[in-house]
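Moving on to chain A:
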Amino acid sequence: MYGDCYPDMETYLFYILAAVAVIGTILAITEKHPVHAIVYLVSSFFSLATIFFLLAAPLIAMFEVIIYAGAVMVLFMFVIMMLDLGRTDEAGRPVLKQWLLPILLGGIILASIGVIAAGYASAPSAPGAITVRDFALTLFRKYGVAVEIISMQLLFAVVGALYLGRRRTP
Partner candidate 1 sequence: MIYDPIDIALLLGKIALVFFVILTLAAYLVFAERKVLAWIQDRKGPNRVGPFGLLQPLADLIKLLTKEDFRPIGADKWLFYLAPAMAAIPAIMIFAIVPFGAPLTLFGHTVQLQVSDLNVGLLLFMALSSVAVYGVALGGWASNSKYALLGSIRGLAQLISYELSMGLSLVPVVMLARSFRLSDIVNAQAGCWFIVYQPLAFMIFLISIAAECKRIPFDLPEAEGELVAGFHTEYSGMRFGLFFVGEYINIIVLGGLATTFFLGGWHGPFLPPAVWFSAKVLAFAFLFIWVRGTLPRLRYDQLMHFGWKILTPLALVNILVTGWWLVLRG
Partner candidate 2 sequence: MKILSDIAALVTGMWITWKHIFRRPVTIQYPEEKRTPYPRYRARIVLTRDPDGGERCVACQLCSGACPVDCITMQSAEDKDGRRYAEWFRINFSRCIFCGFCAEACPTLAIQMTPDFEICKRDIMDLVYEKEDLLIDGCGKSPDYNYYRHAGIGVTQPRGSGAEEKPPVDVRGLLP
C-alpha cells in the first residue's frame, strides 16, 4: 500500500520543487536588489538539488549545493557586500533592445526542450542510483583526460589570480 502511494508522493514533490526552482529563478532575474536576487537563486538551487536527489543522483545534488549555493553565490555575496553598490533599486528596467538576445536564446532552449519532450512518450524513469564509485570511475577513467584539461585550466586561473593580486614591489 505504501509502495503504491510512494511514486505519487515523489511526483508531487517533483512538481512542487520544480515550481519553486522556476519561480525562484524568475524572481532572481526580475529582482532589482542583488542580495535578494542571490537569496532567490539559492532557494532555486536548493530545489534543483533536491530534484537531483529524487532523480537518484545524490552526488550531483551535493555538488549543486556545495559549489553553486555554498561557494559561487557566497562569493557573489561577499563581493556585493564589500563593494557598496549604492541604491540599486533606482536602476531602470532593461529596455526592449536589451531583451532581444535573451528572448532569442531562451526561445532556442524552450524549443529544444519541446523537441525532446515530443520525442518521449513519458519522462524517462530514473536509472538505478548512481553510486559514488560509478561516478568516480566514469569521471577519472573514461573522461580522465577531460578532467585533467579542466584542472589545468583552473590552474591557469589560479596563477593568473596570483599574478593580478601580487604585491607590487618596486
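Just so it is clear, a residue touches a chain if its C-beta (ideal position, glycine included) is under 8 Å from a C-beta of that chain, and two chains touch if they have at least 3 such contacts; residues count from 1.
As a selection rule, all candidates are chains of the complex that A comes from, given by their letters.
Please read these numbers as outputs of a predicted model, since none were measured by experiment.
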Can you pick out the candidate among 1 or 2 that touches chain A in this complex?
1
Interfacial residue positions of chain A with respect to candidate 1 in the complex
2-3, 6, 35-36, 39, 42, 49, 58-59, 61-63, 65-66, 69-71, 74-75, 77-78, 81-82, 129, 131-132
